[in-house]
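Structure, as structure tokens:
The complex appears here minus one protein chain, its other protein chains still in place.
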């Protein structure tokens, strides 16, 4: 049984880590930090976790005792927390954007911050970097939008079938985090669809950097906030350099994701539903016929807090420790 | 490993049984019936169950091979399916209303049917009838509203603190089943709250019959359809015959449900949220102060498809076979 | 053409006043105040009001120039703004709770404030106080819950048919106002039903005081927050002192509200939908059969921001100035 610490456990991704790890047979959360809520039982902010005895604690990185720590902290904060943990020999999976970029200049430009403590890290998308993750001490857990967008686009890019993808994404509100704001008020979200950071969201360069390693491709990205609690539906509009049949594309994706425990390539024309993956670590990929004018559409659905954050982080942990990859991630989607 | 059959597996409660049983270590679904969909893989109607190899089959009760069968069939249908199964020595948990009533006349009046095949059955509310369930061959799984209403009211009734309860319930739409209707259209439900069968819902006499065994009480019941997928919030308005403090009531409930794996009596004033039990087999109970005019309010939240149907059915199965009671029901609520 | 001032125009009720008055033939909004947003065009916070040239202004009560002012300010604030306006001879309709109570002690107890500037005011429920409103200089616009609860209960109380009503209300989120909070976050409200201030909401004594003038009745009140933008559904559970037929009750209500332009008593059994009154000044009242144990249920639906606030305020203005009562309130409900 390994001991797990969660830094920043009062947010949604912290709650998800605790929820999912509750049934893990080889890992146990022993420390859940929150400076503001130190001393309070976690069910005061995570009302679904009534049976846990955990209380929030205020623990400095240098004083942390654990085998592995998930840093569920905002970008800018992680860069100061991760290095001392790594320095102590603790394995770290960071859920922020701080260690995701190879090119530190891209990070600094898009996050508007100077990176004080760069470190080598493995990008924690198991479908691409499983072998590297096995040996990693620091994993940078992918962004939620990049997870859905990359999984939907990668086989096309790797096959050099396309040189441009337009990702029109629709996200649930939990992606904005636990802190109230005008943006996430019920009255502003319900019965609305809200494009935001329309041409300048910082997940665009993350998708671009990762896909570029597999092919020459230009990425365009626009997110929308939709009246959904959890889930990201990514609609990828692509223009194959030569016409392709849907059965060819289906076979391409089937082969690409063969053996992957959490990727389901659906039958041609089947819809990747958010409800089909709700609360689970699955990614569903939908494949559609080209339109009359040559456009190909691929869709993917994930739960932004599970495959898009905490579930993928646990998947990474399982790989790092050679646990069964699906351990504590057996939850199926909650449909309806 | 016992073999499980599900009759009527294409509906929501059928899907929930398969979802929840997917990770059971001692039971396996081997037959899932649907006459209309025979031959189709189940993921065609349960899109979240992509990894199952099950196909719908058309199997007559007499030809069913299984250790235990869940009949997820409508009232009126179950009464013709259950007896031949029981006759073959198969244990049965029936999710319809057909075997819930002690008084067959009450059943026939409220369901508008003649009961062709009455049989002795145990009412499958484990918090009351655990010992009887252990020995049962036929369990009548409680209705969704009765589950929430009874758990919220029972300690008050058993203590003879009240002689009247008014249950104002709010239910998610999945309770209406998988078949489209005007009532369940998005445009009719969203942004609405719809009282229905306001003073004549057939779950009223079920609550009345079961509570009456514990005390002299009159039950009033009104359900409302709310824009929620899963969940029932029951608001119980009661008038204690003598004034009580909330700490007294809290202690009463704590004692009553001591050791129950799926009932959480919350701190006084804490809200029983639907999200806290979403997708899980838990019932949360909220306790509030009496108002100035002597009314006491108790609230309960359940997931109508889990604790209100399929989860409770599996709990009953676990008890019948002396499995660990929480086996395959470890899912925590999906909040947010 | 009279000139209208709105104090506190940046909130939801301020926005509704401007929206509804936009087409009024005899009244024009000439001043819309907001200290924080002074100088900004109103469409920056009311994105649906693109065609208005109004800008927020910072104007002290003493400097206000207008024939009538709506004070859409919080309780506690209104008591300092209303007296100077009234002192200048400006007619005032106050949307806060500050002038609603006859008994100042009840106000001070429930609002936790000392009332610095009590003034005589007419309670602005036109269905009761039309004649008094005609002559009023200060109208206290009713609370949203009291509007729905009183209209649903009044004929029963006035006829001395009941001595107790239990009002189980369900409200949309706009009732909580424009300011973000945990309570009103999408992720906390969606797919949930949340009882709050379960036995101690300050609208309870308002309903109690107003109904008590018409009969000897005890009021119990519990509100719930539901995933709805606008609307309050009030379910009134009552116990007639003698049995009544639904047609008798229907006739009672028909007679009571005869000629009222904004109250629709529906056919027996017809559901009062929130969508049927959405965006409109109507109140729909639903009448149901008594249950087997003698309980009678009456339901009412209103839009909390229109009949429950700004629309009713304009109705009061129309009465004060002998305008056509329905002027600028002709909007029908937005169903679906």
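What to note about this one:
So that you can tell them apart, the chains are marked A, B and C in the order they are listed, and the count of residues begins at 1 in each.
The criterion applied here is as follows: contacts are C-beta pairs under 8 Å (C-beta built on N, C-alpha and C of every residue); 3 or more make two chains touch, one makes a residue touch a chain.
All values derive from a computational prediction rather than experimental measurement.
Under the touch definition stated at the start, the shown chains contacted by the missing one in the entire complex are A, B, C.
From the options B:207, B:229 or B:298, the residue with contact to the unseen chain in the full assembly is B:229. Among the residues A:20, A:151 or A:229, only A:229 touches the chain that is left out of the figure. Only one residue in the set A:102, A:116 or A:191 touches the chain that does not appear here, and it is A:191. If you put the missing chain back, the residues of chain B touching it would be 12, 173-174, 178, 180-182, 184-187, 189-191, 227, 229.
For chain C, the residues touching the absent chain in the complete assembly are 12, 15, 19, 22-23, 46-51, 174, 190-191, 229-230, 264, 266, 270-271, 273, 275-280, 282, 284, 330-336.
Summarising the interface, chain A meets the missing chain with residues 166, 168, 170, 172, 187-188, 191-196, 198-200, 204, 218-222, 224, 226-231, 233, 235, 237, 271, 273-275, 278, 286, 288-293, 295, 297, 299, 336.
The rule is short, and it goes like this: only the chains that are shown with their structure count from here on.
Closest to the protein's overall CA centre, chain by chain, comes B.
Centres computed as Cα averages put chain A at a distance of 45 Å from chain C.
If each chain is reduced to the centroid of its CA atoms, chain B and chain C end up 39 Å from each other.
Measuring from the averaged C-alpha position of chain A to that of chain B gives a distance of 35 Å.
Of all residues in chain C, those touching 2 or more other chains are 187, 191, 227, 229, listed in ascending order.
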